[in-house]
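Comments concern the structure below.
What you see is the complex with one protein chain gone and the rest in place.
Labels for the chains are A, B, C and D, by order of writing; each one numbers its residues from 1.
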Amino acid sequence: MTQAPVQQLDQIFVMLKHWLVGYVPAAAQPVVSSLLSVVAILALFPALFAFTTVLERKGLGRMQNRYGPNRVGPFGLLQPLADGIKSLTKEDVVPRTADKAVHFMAPLLLVAASFLAYAVLPVGRNMAAVNLDAGVLYFFAVGAVAELAVFMAGWSSHNKYSLLGAMRAIAQMISYEVPLILSSLAVIMAAGSLSTVEIAGRQAGYSGIWPHWYVLTPWGLAGFLLFMIAATAETNRSPFDLPEGESEIIAGYYTEYSGFKFALFFLGEYLGMFAISGLGITLFLGGWSAPFSFLTWIPSWIWFFAKLLALIAVFIWMRGTLPRLRMDQLMNFAWKFMLPMALLVMVSAGVWRFLPHGVLRWIVCFVMIAVPYVLLGRGLLQGKKIGKRTYRFAE
Amino acid sequence: MLGEGIVKGLAETARNFLGSFVDEERLTTVEYPEERLPQAEAARNFPFLIYDGDDAEKGLRCVACQICEKECPPRCIHIEKSKDKKPDYVGKQQFYPAVFDIDVSVCMSCQICVEVCPFEAIRMDTQFELSTDDRFGGLLWTKAELAKTNEYYHSIHPTEAGETDARLDEEKAKVAAKAKPAEAEMQAKA
Amino acid sequence: MSAMVTRVVLEEEESARGVEGELLEISMGPHHPSTHGVFRMDVRLDGERVTRLKPVFGYLHRNHEKIAEKASYLAAIPYTDRLDYLCSMTNNWGYALAVEKLAGIPVPERAEYIRVITAELTRLQNHASLIGFLLQDMGASGTPLMYAFREREKILDLFESLTGARMMCNYMRFGGVRVDCSSEWLEAAQNIASSFPQFLDEYEQLLTGNEILMARTQGVGALSAELAVNAGITGPMLRASGVNYDLRKVDRYGIYDRFTFRVPLGDHGDVYDRYMIRLLEMRESVKILEQALAAIPEGPIIDPKTRLRGLRPKAGEAYGRIEGPKGELGFFLISDGSTNPYRYKVRPPSMINLTVLEDMCLGRNVADVVVILGSVDIVMGEVDR
Amino acid sequence: MTQAISVEEIKAAMEAAVPGCRAEILRNESPSAQHSLLIDHEHAVNVAAFLRDDMALRLDFCSCVSGVDWPDREITEKVKVKKTVTTPEGEAQEQDVEETRKTMIPGFLEAVYHLFSIEKKHGPVVLRMRTVNRGGDARLPSLTPVWRSAEFQEREAFDLYGIVFEGHPDLRRILMWEGFADYPMRKDYVPPAEDDVEAVAK
C-alpha cells in the first residue's frame, strides 16, 4: 500500500486507531475501537470548549474595545484552567427546598446527551465514531434529551426564575426543532440518505474548483441560514438566549447551580453548540471536504475544525451585536417566518432536483425563496407596525 | 427588508473588532498596574497637612482653628487644640493641633476643608493606592501620617502650590513691612 | 439568589373575569441584574404577563435631606453629588440655583458659560450610558454599553482635569463655580464636542435600525401625554410622550436663552421614542456645547461678594429647578436666617418618573418590564436619597 | 421662572370658583419672591381641581410636594405691666413692673405643593396646607386624586414627617421600612446611637 504523505496525514488518526486496536485480542477489538473513539471525543471537545471560552471572551472584548482575559498564561490562554479551578473549589450550593436527586442529575444528563450527539459526526474522512444508518435522526433524538435535562434543572431548583427559564427553554427548543429538522430534511432529500457520513461523502466532489456543497445552491444557502438561526435558538445563544436572559430571569434554569455543576451546564451548552454546528457543517458545508479542489491536500479533519471555529466565531459575533428577542416575538418568528421558509426550502430543493441543469433552475429556485422572504419579512415587521420613525422638533 | 439593521450592526461590531488591532482609539483599555495614565493635576483624593521646612512638628501650618472640623460635611476630622503656642510661618505665636485625625473611611474627598482653610494648611493628596488590611486603625490617619512637606505638595500640584506660595510670600512680606516700621519705631524709641 | 424569592408563594387566585388563572408572585430585586441598583418590584405574573407591579425602594436611603439640614449651605454641595451619581454637575447646579434664588446671588457670565458646558457634557454622558444600560437590559451583552463608556470616559477625564474628581465633582458654588477652566481644557472640550457626533453615528449604525431592538421597544411601555403630565413625568420621558416642556426653554435659567437648539418630541411615548429622544437630545447638546465654547468670555468665575462659608440667607424660601438629564431636578429651600437651611428638599426626577411604572407595565411581560424600567432612567442614589 | 399671575389674582379666582374656600397669602420676603397660598382642608381638593382645570391657570403639573415641620415654639417677650403692689409700708401702690411672658405657638406640619403649568408654561404657584397639630391630628387631604405626581411625594411626606394624607390611594412608608416607628425628618427626631444596630435595623 503506497499512500501519498498527504493522504497519510489525512488518515493519521484512523491509522493510529487501527494500529492501537491491532494490539488487543480480536474478541475485544470492537469494544476497544469504540472506546478509543469515545475517549477521543471526550478529550477533544471539552478542550475545544475551554479554548472557545477564551476565544469568545477575547473576541467579545475586541468587539467592545477591550482586551478580554489576558492575565493567565500567554495571551490569557490558560484562563479556562483558572476558571476550572475556581469552579471546582467553589461551594456547591443546593437550595434547601430543591429536589436534590433531580437537581444533581440534570447537569449530568445534559452533558451526557450533548456528548452522545458527537457519535455520528464525521469530523474527517473515515472519522465518525459510528456510521449510523439513521444518523441525522439519531442526532435529533439525542438532542431531544437535552430538553428533559433543562426541565429537570429548572423544576428541581424550586425557584421561580429557574422554572420560568425552563419553561422558556423548552417552549423555545420545541418550536425551533421544527424548522431545524425541516431545513435538514431538504438536504436529506437531496442526498437521499439519513446517514451523516453518506451526506458528507456526497458533497466531497468538485466541478472545476467548486465543491458540491449544498450551501452553494439557492435552497441550500437559505436552508443553511435557517438551520443556523434555528441552531442558535436550539442552543440558547444570543439573540435567542431568553431561557438564561440574565437581565430578566437571572440565569434561567441554572440560577440555582453553582460551582462545578454550573460549569457542567456551561460545558453542556457549548457542547450542544459545537455539535449542532458540526451537523450544520456536515449537512450544508460539505463536512470535512475542502472548499476548493486545489486545497484538498490539507487534511480533512483540519477543514472540519476550521469550519467549526468559523461558525463559532459567527455565534460570538452575533452575541456581541444583537439584543435579545422577547418570548412572543421568538415564537412568532419560529412559526410565522421560520416554518414557512423551511417548507419553501424543501419545495425549492425538490424543484432544484427535477429542473434541468442551467441558469433557469437557479433563477426559479432563487425567486421561490427570495420573494416569500421579502414578503414574510415585511409582514413580520409591518404587521406589528415596526419600523424607523421620524421625529418632530420644537424650537 | 428584514435583517438589514442586523447586518448593519454586525458590520459595526466587525469594524470595532478589526479596529481594535490597529486603532488606538478603539482599544482604550489601560492595563493598570503595569500601565498608568498620568494623573490630572487637579486630581484629589484625601487631605493632607502641609509643613514647611524639615520638622513636621515645628513647620506644620495648621493652627488648629477647627474651621475644617466644623465645615467637613461628613465630620471626619477630629482636632484637639494645643495648650501652648508655637510660632507660625510669619513668626506669630499660634496654637497648633495636638491631635489631628482624619477618618478616611468616612472622608468623601469633597475638598471643602481645603476651601475653607484660611491658613493654606490642608490640601488634597493624589495618592490612591491606599488599601489596608486594618479596617479601623489603618484608615484613621493621625497627624504624623497626614503631615507632608511643601515640596511634596509642589510635586503633586505644581500650579496650585505655586499660587499658594506666592500668596504666603505676599503675606509674609506684608507682615515684614508692618514689622519694619514697628522695628524702626522701637529703634527710634530706643 | 434564593433570598430573592423567599417571599414568593404559589398563590391561587381568581382573576377578575373569574377564569381560574395561575398567578406567580415574584419579587424582582433588590438583587436583580437589571434593577439598576437595589430596587425591588413586587410583581404578580399570570404566566409571564404582569398583572400587578409595585415598586419598592429605600434600600439606599440615607436621609440626604436631614443631613443637608444639619450642614451649612456650603457643606450640602458635596452631598448633592451623590444624589444622581452619574450627573453630579447638574445636581450641583440645581442646588446652587436654588440658593442663588433664595439669597439673591448674581452669577458672573463666565461661570454661567462653564455651567452650561459642564451640564451639557453631563447630559451627553448620562444619555449615552443610559442607552448602554437599556441595551444591556435588552440582552445586548455589553457592546453598546462599552461604546458608551468609551465616550463617557473621555468626558469624565475632562471633569477630572477640571474639578479633581471624575464623578463626585463638587464643582459649582452658589455665585459661580469653584475653579476656572484653562484654555487647554476648553480645547479638549471642543474636541469632544466635535467628535461626539461620530460616536452617535456609530451608535445609531449599531442600534437604531436593528429589527430586534425595534421589535423590543416599539409599542412597549407607551405612556400617554395626559398621564405623563398628570403624573409629573419630566425630562426625556415626558418629551417622548409628545409634550413640549424643556426647562432650558421654559425657564431659560442660566444663559440658555442665548443658544439655539431644538427640543425633539416623540409621538408614541414608548420605549423606542424614549431611546430616540435621548439620542436626538445628545445631538442638540452637542450644538449647545459648540455655541457655548465659541462664545465663552473672560472674567471672574464667582461672585466676589458672596460668602461661601457661613452664608446666611434672609428668612424665606425658594424653589429652584433645572432640566437635569433625567428630568426636572428641583431643590426647595426654606431659610430661617441661620447658616443651615431650615428645610432642604430635593425633587428627584428619577423617583417621580417611577410613579407610572406600573401603568406602563401592566399587561406586558417580564422582559418588557426590564426594558421599560431601563427606559425610565433611574439612579437609586437619587430615588432613595 | 416667570410668575405670570400674581397670588392675589389666583386667590380671588379661587375664592370665586370654590365657594366657601378660605385662602391666605403668605408673603415670602426672600429675593425669590415666591409667595404662597395657604388653603383650608375642606376645600383643598376642589381648589386643586380648579387650579388644574381652570383655562386661565391650567396648573396641570404638580412638580414638588414637600413636608415641613414647624415644632412648638415658645416666644419669650418682656412686657411692662402696671400692677398694684403692696409696699412694705402696707399701702397699695401702682407700679410699672417688667414681666416675662411666655407664649406657646403650637407646632404644625405643613405640606407645600409647587405647581406649574406645562400648557401655559408659567409657575410656580405655591400651595400650602397645615395640620392642626403635630400629634394625632396631623392630617391633610391628599391631592393625589388631582395630581398623580403627588402620589410618591405624599407617601414620602407621610413616611418622613408623619402627615396622614386622607384620600391617598396607597399610603404606606416609602423610603423607610414597614414597621419603622418614628418620623425621621421631624426636627425633634432623635436618631439611635450609631453603634446601636438593633435600634437602627428594628
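Brief remarks follow.
In the analysis below, contacts are C-beta pairs under 8 Å (C-beta built on N, C-alpha and C of every residue); 3 or more make two chains touch, one makes a residue touch a chain.
One rule holds in what follows: contacts and distances are computed from a predicted model.
The chain that is not shown carries the UniProt protein name "NADH-quinone oxidoreductase subunit J", picked from "NADH-quinone oxidoreductase subunit J", "Multiple resistance and pH regulation protein F", "Branched-chain amino acid transport system permease protein" or "ABC transporter ATP-binding protein". Of the listed positions A:Y118, A:Y138 or A:F315, the one in contact with the omitted chain in the full complex is A:Y138. When the full complex is taken into account, the listed residue touching the unshown chain is A:L148, out of A:L78, A:L148 or A:L185. Here the missing chain is touched by one residue of A:L42, A:I85, A:I174 or A:A394, and it is A:I174.
In the full complex, subunit A touches the hidden chain at residues 99, 102, 132-134, 137-138, 140-145, 147-148, 151-152, 155, 163, 167, 170, 174, 177, 194.
Just so it is clear, only the chains that are shown with their structure count from here on.
Each chain gets a centre from the mean of its Cα atoms; the one farthest from the centre of subunit C is A. Counting C-beta pairs in contact, the pair that comes out ahead of the other among A-B and B-C is B-C. Annotation: 43 Å between the Cα-based centres of subunit A and subunit C.
Centroids of subunit B and subunit C (each the mean of its C-alpha atoms) stand 31 Å apart. Multi-chain contact residues of subunit C, defined as those touching 2 or more other chains: 143, 147, 150, 206, 208-214. Annotation for subunit A: residues 63-66, 320-322, 381 touch two or more other chains. Under the touch rule stated earlier, the contacting chain pairs are A-B, A-C, B-C, C-D. On subunit C, the positions that touch subunit B within their shared complex are 67, 71-72, 74-79, 81-82, 143, 147, 150, 153, 157, 160-165, 168, 170, 178-179, 202, 205-214, 308-309. Taken together, the subunit D residues at the contact with subunit C in this complex read 1, 28-32, 34, 36, 60-64, 66, 68, 112, 114, 118, 121, 124, 126, 147-153, 160, 173-177, 184-185, 189. Listing the residues of subunit B that touch subunit C in their complex gives 2-6, 8-9, 11-13, 16, 28, 40-44, 67, 71-73, 108-112, 115-116, 124.
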